[in-house]
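In this view, the complex is presented without one of its protein chains, the others remaining in place.
The block that comes next holds chain A.
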Amino acid sequence: MAASSDRNPPPFPTAEESEPGLCDMADADSDEGEDIFVSNSNPVSVSRGVSQPDRVSEEPSDLFSEEAASSTAAKANGVHSDDDNDLFADTNVELSTDKSSSSARKEPSGPRHASTFTPSPAAMQPTSLEQLEEEEAKDSFDVDVAVTNPEKIGDGMNAYVAYKVSTRTSLPMFRSKVFSVRRRFSDFLGLYEKLSVKQSLHGCIIPLPPEKSVVGMTKVKVGMDDPSSVEFVERRRAALERYLQRVVSHPSLLQDPDVREFLEREDWFEDKFQEVENEEQQLRKLHVVVDSLVIHRKELCGNTAVFAKSLAMLGNSEDNTALSRALSQLAEVEDKMEQLHQEQAASDFFIFAELLGDYIRLLGAVRGCFDQRMRAWQRWQEAQSTLQKKREAEAKLLWANKPDKLQQAKEEITEWEARVTQYERDFDRIGMTVRKEVLRFEKEKAKDFKSQIIKYLEAMLQSQQRLIKFWEAFLPEAKAIA
């Protein structure tokens, strides 16, 4: 981000006295020593009265409660009302220019700015063209975004690439100073689409994300190892980074809730659901492979048995006694081998194949839980919209002045209000339950797999040792032929 350490922000309307002090401190701080993202300096203030209370964001003011609170799953289902954050939607805020002097500026101006805090955005508008132009001239921002770590998730045609979107910021409106989320290409596109239809952003130049590429993506899905795929992903990663940087450089866009959501929202449920789906796919593949292994082992059993018989017959036909005996012994060893193969096949099957089969079904059950939560949410949303309709109906009745029906309408409203509350509680509760259950499931799964695999390896070790014994017993017979 552009850092013009020489620039001072324009004086605050009520903060002129403190300027000299500001300048001094600004000079005192140098760029080299301080990294804003590491230090616990208070976040920088913004001008035009939209100020940051002089506290770290753990004590949120009303405005910031949404971001500051850790996102309990309740509203983080991708759906939350935009009301809370619209305060900034129309505000032309100017962000500070100097990272290093942020802490310097804070102390003197804090308490004063709290008083200028006002929820009405209209008052924030710049009143003169001059001021507008001045703002545009400032070009450094306290938000730094990076797009890194492209990772291929999933397999085959369902695969996609997830990028790590990291944000470093001193702005108060974000939940913390440094955070990162995982996003895929379609999320970037989705952001653009949301922004481009927004009434409030009409007339703004919305930066464009990189173009879709079916060919490029298909190659990546199929296999990411060849140089052209690697190059494709790298180009896209860089393009996405530039895109985001342009977005956050735009003052209006940065304030946009969708942008903030894009940068920081981590929907635990969405991510987990994706994980669960991926895992199910992987286990299915493993299951197929294990099945084929089991089939081949059983085949080996059969073939070994037949071979043992043919050896026995050969042994009987041979005149030479030493050779004949050796062949008969070999036939016996092969019989024992058949036994071993049988056990090995059983081990493969019962330990692995069944384990995988069980977990594939269990993951289906996990998905079911997510579905139930989704249904609970839908029920809640529907109740809310029904309530809304009832309220409208009541309003209409008031106008039409039909007191008899009004009573009924009021009763219905009460009923539905209760329902809405109930459903919301249900949704919250089911969310918590699902979350707990998934964590428990994962623990169990790790334990289960570990113990089964240990069992398998121990069984295999034993069978290998028996195998060695069989062959060592046979060796003297073989040597005796000559």
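The working rule: a contact is a pair of C-beta atoms (placed from the backbone, for glycine too) under 8 Å apart; a residue touches a chain by one contact, two chains touch by 3 or more; residues count from 1.
Basically, contacts and distances are computed from a predicted model.
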item: From "AP-3 complex subunit beta", "PX domain-containing protein", "Translation initiation factor eIF2B subunit alpha" or "Gap junction protein", the hidden chain's UniProt protein name; value: "PX domain-containing protein"
item: Which residue of A:Leu323, A:Leu406, A:Met432 or A:Ala459 touches the chain not shown here; value: A:Leu323
item: Given A:Arg375, A:Lys389, A:Arg425 or A:Lys443, the one touching the chain that is not displayed; value: A:Lys443
item: Omitted-chain contact residue, chosen from A:Val306, A:Ala365, A:Ala395 or A:Ala473; value: A:Val306
item: Selected from A:Lys221, A:Arg297 or A:Arg373 as touching the chain missing from the view; value: A:Arg297
item: Chain A, residues in touch with the chain not shown (by the definition above); value: 151, 155, 275, 278, 282, 285-286, 289-290, 292-293, 296-297, 299-300, 303-304, 306-307, 309-311, 313-314, 317-320, 323, 326-327, 330, 337, 439, 442-443, 445-446, 449-450, 453, 457, 467-468, 471, 478-479, 481-482
